[in-house]
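The block that comes next holds chain A.
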Amino acid sequence: MTLKRMTFLQHLLDFMGLAGRLHLEWISSAEAQRFVATVTGFTETIRRLGPSPLRSAALRRYDNISAAPVPCSGPASLQPPAMPDSGIQIANG
Partner candidate 1 sequence: MTSIQQQVHTWLEEGRVDIFLAYRMVEGHPLPHAFTRERIDETDTLVTGPARYSLEKFATHIASRYPDAKIGMVARDCNQRALNVLQVWNQLKPGQVDTVPVNCCPSLLKPHADCSYLEPKPAGHVKLERGQDPNQSLAQADTLPRAERFDRWMYEFSKCIKCYGCRNICPVCFCKDCSLEHPDLIGTGHLPPDIPIFHLVRAVHMAGRCIDCGLCEDACPAEIPLRLLYRKVNAIVKDLFGYETGSGDTLPPFSILGDKPTMSPQPLLAVSQE
Partner candidate 2 sequence: MDLKFVPSICSYCGTGCGVLFEVLDGELVGTLPMKTHPVNHGKLCIKGWNLHEHVNSPLRLKHPLVKTFGRFTKVDWDKAIGVATDRLKAVIAAHGPDSVGILVSAKMTNEENYLAQKFARAVIGTNNVDHCARL
């Protein structure tokens, strides 16, 4: 059950853009070596990933959104209408 849930959650978090920060491993009390290797490996992974993006999100800074709009996937009828040029500049931040 744990395995099912964790695997599911790993996929879901990856979809949201948070990958590699959740890990599951079974280690018996006799496997000291494996414990050390896993913890070291996971610490390394986390260090390489850097601080959690949740921190900057808490400050409501979404810096990684590219300015270019994503093309809408639906049929042409779903494309948004062209925006009239109001002359107002919307600050992107």
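As a convention for this text, contacts are C-beta pairs under 8 Å (C-beta built on N, C-alpha and C of every residue); 3 or more make two chains touch, one makes a residue touch a chain; residues count from 1.
Here is how the candidates were picked: all candidates are chains of the complex that A comes from, given by their letters.
All values derive from a computational prediction rather than experimental measurement.
Asker: Which option touches chain A in the complex, given 1 or 2? Just the number is fine.
Answerer: Selected candidate: 1.
Asker: For the complex, give me every residue of chain A touching candidate 1.
Answerer: 1, 3-12, 14-20, 23-26, 38, 41-42, 45, 48-49, 53-54, 57, 60, 62-67, 69-70, 72-74, 77-81, 83
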